[in-house]
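Got a structure for you, written out below as structure tokens; questions coming shortly.
Note that one protein chain of the assembly has been removed; the remaining protein chains are unaltered in position.
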Amino acid sequence: MAGNSFGALFRVTTFGESHGPAIGCVVDGCPPGIALAADDFSADLARRATGRTRHTSARREDDAIEILSGVYEGVTTGTPIALLVRNTDARSKDYERIATQFRPGHADYTYWQKYGVRDPRGGGRSSARETTMRVAAAVIAKKWLAARHGVRVRGFLAQIGEVVPRGHDWSAVDANPFSWPDALQVGELEAYMDALRKSGDSVGARVTVVAEGVPPGWGEPVYGKLDAELAAAMMSINAAKGVQVGAGFASIVQPGSVHRDVMTPEGFLSNHAGGILGGISTGQDVVVSVAFKPTSSLRLPVQGVDVDGNAVEVVTTGRHDPCVGIRAAPICEAMLALVLMDQALRHRAQCGDVGAVSPRIPARVPGDGHG
Amino acid sequence: MAGNSFGALFRVTTFGESHGPAIGCVVDGCPPGIALAADDFSADLARRATGRTRHTSARREDDAIEILSGVYEGVTTGTPIALLVRNTDARSKDYERIATQFRPGHADYTYWQKYGVRDPRGGGRSSARETTMRVAAAVIAKKWLAARHGVRVRGFLAQIGEVVPRGHDWSAVDANPFSWPDALQVGELEAYMDALRKSGDSVGARVTVVAEGVPPGWGEPVYGKLDAELAAAMMSINAAKGVQVGAGFASIVQPGSVHRDVMTPEGFLSNHAGGILGGISTGQDVVVSVAFKPTSSLRLPVQGVDVDGNAVEVVTTGRHDPCVGIRAAPICEAMLALVLMDQALRHRAQCGDVGAVSPRIPARVPGDGHG
Amino acid sequence: MAGNSFGALFRVTTFGESHGPAIGCVVDGCPPGIALAADDFSADLARRATGRTRHTSARREDDAIEILSGVYEGVTTGTPIALLVRNTDARSKDYERIATQFRPGHADYTYWQKYGVRDPRGGGRSSARETTMRVAAAVIAKKWLAARHGVRVRGFLAQIGEVVPRGHDWSAVDANPFSWPDALQVGELEAYMDALRKSGDSVGARVTVVAEGVPPGWGEPVYGKLDAELAAAMMSINAAKGVQVGAGFASIVQPGSVHRDVMTPEGFLSNHAGGILGGISTGQDVVVSVAFKPTSSLRLPVQGVDVDGNAVEVVTTGRHDPCVGIRAAPICEAMLALVLMDQALRHRAQCGDVGAVSPRIPARVPGDGHG
Partner (left out) sequence: MAGNSFGALFRVTTFGESHGPAIGCVVDGCPPGIALAADDFSADLARRATGRTRHTSARREDDAIEILSGVYEGVTTGTPIALLVRNTDARSKDYERIATQFRPGHADYTYWQKYGVRDPRGGGRSSARETTMRVAAAVIAKKWLAARHGVRVRGFLAQIGEVVPRGHDWSAVDANPFSWPDALQVGELEAYMDALRKSGDSVGARVTVVAEGVPPGWGEPVYGKLDAELAAAMMSINAAKGVQVGAGFASIVQPGSVHRDVMTPEGFLSNHAGGILGGISTGQDVVVSVAFKPTSSLRLPVQGVDVDGNAVEVVTTGRHDPCVGIRAAPICEAMLALVLMDQALRHRAQCGDVGAVSPRIPARVPGDGHG
């Protein structure tokens, strides 16, 4: 419980409302001895932030992390690491009207029903602004995973509306504002997004994240399965409506003779499993895809209900993304990294006495949907 | 941690291997005063069991539950409820050969890598036999949810290979061995399955489960979101590769103006959200779909590796299901019921002081993929 | 795990080092609708703070709480409440020498052995400064317990060195700097403390805390017993070395015919049990006593070891309390309130369906050691 914490051993607790004084997190259980400075957070936070291109919300998030604890002379000490970001450029008056309305497709009504009270400014706690701290916490996890295990976590936009990548080139992903893996399509996407924004409507997206270098053995059967925790992690992201691992929903129509990944002493011959069997990593790439719904914050009017139960017309005038999926890749990466970090610590807790296990089958091929 | 427990307050811990002496579970945190007897488990366990039709594994599971604790004079006492099923009809010699082989698509290799030791008999702990206890524990949850909140949980097979239902009739679901919602297609499915079994191959499936009557307000933002926990719950089931809520992956191509479910004082006009917004139930039907991969246990030979690292040919001769999804509906229902039960208790813990909240918007329409 | 969180449902996570930028906490799982403002924290924090009298450390803690989240228009919203206190008057240079020394009786050596790195400034994370946030978090719990259940939590110093109270008057407790329950002894204690401070030595103390108005039924047998969690809560306070409930260690020499508290329809005739039987509250006063060791930070030299393994003479020149117990009453109250709050929520989660249970035996007498 305590719904605002994530992870069992590498445990992240986030707090803060979109338009409150600050957002922040506490990372407990972090291994000591990791070099960490405020600058380490800049790159990933900038990738997630709004206000960088015309394709995302105009709210300018200049998220400067302050490290409040847990770091001494530039290294983690094993005590809780608290990170803080003061909220700036929060125009709460944009939201005055919606304080008395429930916006369709939003959490307004459900928070109201659950708590009997809500902070309506910018969506309050239900705002995607909360994901800033996921990205921040995962910076620490990524550093440890890379240094200790050579794990690399990255992601890309695998679909936007009806558009899917025609090619896959990791080097293209960071070179455009869509985390799109095919440079040749960027112009087409720009036009697509411009038209969408002009229409006042929005569209969904799919993000794929990949972890390379994960050793076999991570994951806790049966309820703490690696894929089960990844599913929860991804579905906890705002606007997520579906999660799949490896072949995912496409495996429904695969014959078993195709789906099962052939093993040879030289390596696996395919990776339909997405790097996980029986809830435990196989040593192949871990591949996860997440479906994001279209944002419901539109300037197109819609029927709604107000807090007195009356029918009202709802028009959202705040600053919003026409496709929330565009900024979701670093968030999905963050959740992937957090799950792996936590499972890595849990694995060595229970199985630290198990030495190198033979035979070890090499990972050779990327997974379904990998790119 | 402690990967074999599920739920925070209504907490289920399962144990047991497929061919060990017994399987069982402990249900801790159960409300006192629920009438409970061994007979209550029979119906759902029979729906899950193999050996009932020619379309499932020939292993005959006659799962008689023994209640070891937590019930006195026919009602739950609030102390842990332990349930036990002795394993019978376990033909371990079927598995002797695979004790030294890693079957492609199975957890053999990953358990070996994680623990350095494994129980190979019938898949040991990774066998779907473990799900028996999920179904058993959920019987208690279903009773309380129905009596206390009028919640009804049920499910059906929504796809098998390429075949999808042409109609939807709940009354058909229990009248055929496939949990199929269209009685007119049953003959077609029988033929499909017979051909599949004859071919020696297998196929995937999709199961949809629905909870009606869930009040608004259940779910713990942000990491304990109702949909996040449902995603973990479903993905923890053997062979699950994908989970979606409401419109799920289909929401990628929906415009926001379509996806957002219009609210009126008389009710919601659609349920693309699948009954969950911001991680909290809306009062509409909760709708979840799960993708199951085709079983990898085939009598068709495949390349594999043995424990000494040599290439081997693997042929599986045990008793297996050509489509594991056929028996998965009661398991998915169980996980849905367990999540709802746990969230219901968590909700009243935190928000028990919040009285009836106005306005309450009626649920009127079933969700996407509902049937 | 995640050793810096306390409580299962009303969950407090603290962070911060004695001489770092700030200390703070996140309170997750708090019921919505509680009126809360920064001023609410002042009284209890002042009771705990150093620098108020000559009998405590000269460090001046002016702990101004900033509420960062979870409160909107003056009431809690059910989302995490983050509280922050900036560290001021932190003279780290006092501690420069001890950065390379392990002080006997302190956590210096053990943190070093555990983490391989430590923040030596003012004891870093092991400083009693951390308890500030326990007191702050408990302010919220006390408000809810009082408003919702009429529970009152208070405490007093029950022994200092060899000195024990001759009388007990609750009204005296807040009227002297020792939380001492007998006004006539205050002069004697002042002289005792002055002599102690002059000697350069320190002494231990015992604090007793009492909760009145706790209804019967709180506590989770068997490992989540109310007294088990109180024991952990109290022993987690810096310098605590022992905990007892009701008659505690004195019950060793009581005959059973004396110890067992006689029940009559008019009420219990004694309270040797300290308000707890079988781990569940009886409805009588909950009474807990805690033993605090003498502080080890003395200006009297002592043999120690430095980080290179050499013998050194250790002299502590920072600002310290000659008797840490003097300020411990509000901290023990805080831990009592946090445990009760958490158990209250857990009780209604599981047993919210259980109505008023007859017969109800009145509480009539305070407990052993109550005063």
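For this structure, a couple of remarks:
In order of appearance the chains are A, B and C, and numbering begins at 1 in each one.
Everything that follows uses one rule, which is that contacts are C-beta pairs under 8 Å (C-beta built on N, C-alpha and C of every residue); 3 or more make two chains touch, one makes a residue touch a chain.
All values reported here derive from a predicted model rather than from experimental measurement.
Note that the absent chain touches A, B, C when the full complex is taken as a whole.
Contact with the undisplayed chain is limited, among B:24, B:165, B:181 or B:224, to B:24. When you scan C:75, C:99 or C:354 for touch with the missing chain, the hit is C:354.
The chain that is not drawn here is touched, among residues B:4, B:131, B:282 or B:350, by B:4.
Panel shows subunit A; residues 1, 9, 29-33, 78-79, 148, 221, 345-346, 348-354 of it touch the chain omitted from the view. Residues 1-5, 8-9, 11, 13-17, 20-24, 26, 28-29, 32-33, 66-70, 72, 75, 77-82, 84, 114-119, 124-125 are the ones on subunit B that touch the missing chain.
Residues of subunit C in touch with the missing chain: 1-6, 8-9, 14, 102, 104-107, 109-116, 125-126, 130, 159-162, 201-206, 216-225, 227-236, 238, 240-249, 251-257, 259-265, 269, 272-274, 276-283, 291-298, 300, 302-305, 307-311, 346-347, 349, 351, 354-355, 357-361.
Please note the rule applied: only the chains that are shown with their structure count from here on.
With every chain reduced to the mean of its CA atoms, the largest distance from subunit A is reached by C.
A separation of 39 Å divides the Cα centre of subunit A from that of subunit C. Mean C-alpha positions place subunit B and subunit C at a centre distance of 45 Å.
Within subunit C, residues 1, 9, 29, 32-33, 78-79 each touch two or more of the remaining chains.
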